[in-house]
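Heads up, one of the protein chains got dropped from this complex, but the rest are sitting where they should.
Lettered A and B in written order, each chain numbered from 1.
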Amino acid sequence: MSKRPPILQLKSLTKSFGTFNAVDGIDLDIAEGEFFTIVGPSGSGKTTLIRMLAGMEQASSGDIILSGTRINDLPANKRPTCMVFQSLALFPHRTVGENIEFPLKIKGVDPAQRKARALALLDQLRLPQNYYGKSVLRCSGGERQRVALARALAFDPKILFFDEPLSAIDYKLRKTLERELKDIHRETGKTFVYITHSLEEAMVMSDRIGVMCAGNLVQVGTPNEIYSAPKDKFVSEFMGDVNVIPVSMNGSRTITADTFDKTFTVAAIPEAFSKGHLVIRPEFVRFVTEAKEAENVLEGKLYNEYALGSRIQYQVRVGENVFIVEKLRQHSSTLRRDQTVLIGWDAKDSILVTG
Amino acid sequence: MTDRGRRALIWAWTLAVLVFLYLPALCILLASLTASRYFLFPIQKWGFDWWRKTFESLEIRQLFANSITIAFCVMVIAVVIAFFGALAFARYNWKGRTVFQKIVLLPIFFPQSVLGLALLLWFNAVGIQTSWMTAIFAHLVWIIPVVTLVISIQVYSFDPALEEAAFDLGASRWQVFREVTLPVLLPGIVSGAFFAFLLSWGNFPLSLFTTGADATIPKYLYAKMVAGYTPGVPVLGTVSTFGAALLLLGGYWLVTLRRRAQS
Partner (left out) sequence: MAAPHETGKGLSQGARNALPLILFMIIGFAAPLLAVIAYSFMPPRSFGLTHAPTLDNYADIFTSNSYISFGWSMLFAALTVALLALICYPIAYGMARLFGRWSPILTLLFTIPLFVSENVRLYGWILFLIKNGVLLGTLKSWFGIEPESILFTPGVVLLGMVYVYLPFMLFPMTLGVSMVPNETREAARDLGASRWQVFREVELPLSMPGIMIGLLLTFVLAVGAIAEAKVLGGQTIIPITHDIEIAFTYAQNWPLGAALAVLLMIVVGTLVMLVLKRFDLDAILGKR
């Protein structure tokens, strides 16, 4: 956790539509200069949350505190924050330069200074200077992205909000822009609050991540914490392909699967745990030849295999249950479909979650 | 049938229908260029005499003034009301929206001659003398909905995030409106204005019952047509046809130029 003072504090922030709470009492501190990402599936309330923070939705209850001041009742145009929209919302009737200068024009900055600032921002965002007079309609996806960011930076906000701005961009360019955004974050030292449905995207860029589900923040932590110690089934499944088995406590280090007859050994059982889920990441599951090679071993049939670049993922069926196993690609794979295989993992690699 | 054959057939049919559409205009043009009192085809003697005589007539000048005044007033009022109407029609999600949309369409789907008579009755019932001013009102009843639809089509493609972005960047409500909403919707507003002006200029069924003692060009022409042949009729007919065509083609040309300049 960061020791810097919080720039933004949310206190039981709630947004209700009728009886439905889209955002359900969120408490959160975001530190100055932090890159904080809120990640959640669609409908989890993350867009409503960021729109409240930016001032585009009115909070139903709770507080939004910016640098010690409650800003709930400030409209968006009076808040010293700025948002990069999902659609980017570049003004189609304006040039790149006019778009970037827009907040300066509103503030009444004189034209010469405006232009100098716009050119400096073009430079900072790796856009050529001659783009100043170009129509935004003629810019490519990546360029438009940078113009939108430049326009937000021209406003010189205390906090920059991002509402999934990369969601419509193809994979390869998205990867580049993610890194660029993190570089810009480093260069400007500003606080970034980012929203996405992709945990992968969140992992790449963020200092801290908040996982959101049904209007609540389920877990907040560094990317590493979220990855290695997911708090519940939802978070662990949201992380990507994992093996999740509903289990109940059996002994001091043993648990029993609820849906089939098998007992597993784990490193430790958390206090107050009686029922929950056993989570094992596919990269920790391996093929074994003998039962004694791993602490937990299951026998199953290989159903299919999927190439994932440097790794290969296998689907193994154990009775009614499906397990996934990942291993690094090797030149000679001896595994065949419908072959009977033994899979296993060690107690230290299993995670127990209550939810 | 081959694709090419089908294509050619559809093209031929379309062009034939266009000829059908413009044939009467051509006949009117020819008639206006006849020098004799009566129209006989093939034309024996050509000349601009009737054009000159028509435009020297004070009555006709008054008609032009009437028609233009009415069309201009209709345009201004219709565009203002329809602009906000279009925002309600296509931009905001509000409770009464679907009902409002049907209300807007209703006058368009209504026989204009009956509407004209209904308005005549209404003016009479509330004691208003019909004149060019009541004609403006009558035209608006039909034209505001049309213009609302025209502007709505532009509003549908408007991204509300643009307004939010401007607001978020510190603009006041008025600045958002002036700097973003209005300029982005301008093409729709301009075409709405064209529609309003031209529809009013060419309207006959509403003007017939609601202009009172004042006359517009379509109403005057109708009176002359029913009364018998005057060569002034083809002249004015030609003017109104070509006027509309020039205005529209000019507008289209401007739009294309603007689009070219942008890209």
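Assume a residue touches a chain if its C-beta (ideal position, glycine included) is under 8 Å from a C-beta of that chain, and two chains touch if they have at least 3 such contacts.
Owing to the predicted nature of the structure, the values given are computational and were not obtained by experimental measurement.
A.B. asks: So one chain is hidden, and I want to know which residue out of B:I60, B:M75, B:L140 or B:A215 touches that hidden chain in the complete assembly.
C.D. replies: Within the whole complex, the residue contacting the unshown chain is B:L140.
A.B. asks: Which of B:F55, B:F72 or B:F204 sits in contact with the chain that's absent?
C.D. replies: Of the candidates B:F55, B:F72 or B:F204, B:F204 is in touch with the missing chain.
A.B. asks: Quick one: say which of B:R37, B:R61 or B:K102 touches the chain that got left out.
C.D. replies: B:K102
A.B. asks: For the chain that got dropped from the picture, name the residues of subunit B it touches.
C.D. replies: Subunit B touches the chain not shown through residues 7, 9-11, 13-14, 17-18, 20-28, 30-31, 39-42, 80-82, 84-85, 87-98, 100-115, 117-122, 124-125, 137-138, 140-141, 144, 148-149, 152-153, 156-157, 160, 163-164, 166-167, 173, 176-177, 181, 198-199, 201-205, 208-209, 217-218, 221-222, 225-226, 233-234, 236-237, 240-241, 244-245, 247-249, 252.
Operating definition for what follows: only the chains that are shown with their structure count from here on.
A.B. asks: Roughly how far is subunit A from subunit B, going centre to centre by Cα mean, in whole Å?
C.D. replies: Centres of subunit A and subunit B (C-alpha means) sit 54 Å apart.
A.B. asks: Using the touch definition from the top, list the residues of subunit B that touch subunit A in their complex.
C.D. replies: The contact residues of subunit B facing subunit A are 159, 161-162, 164-172, 175, 179-180, 183-184, 186, 262-263.
A.B. asks: Subunit B touches which residues of subunit A in the complex?
C.D. replies: 54-56, 75-79, 81-83, 85-89, 91-93, 102-103, 106-107, 135, 137-138, 151-152, 155
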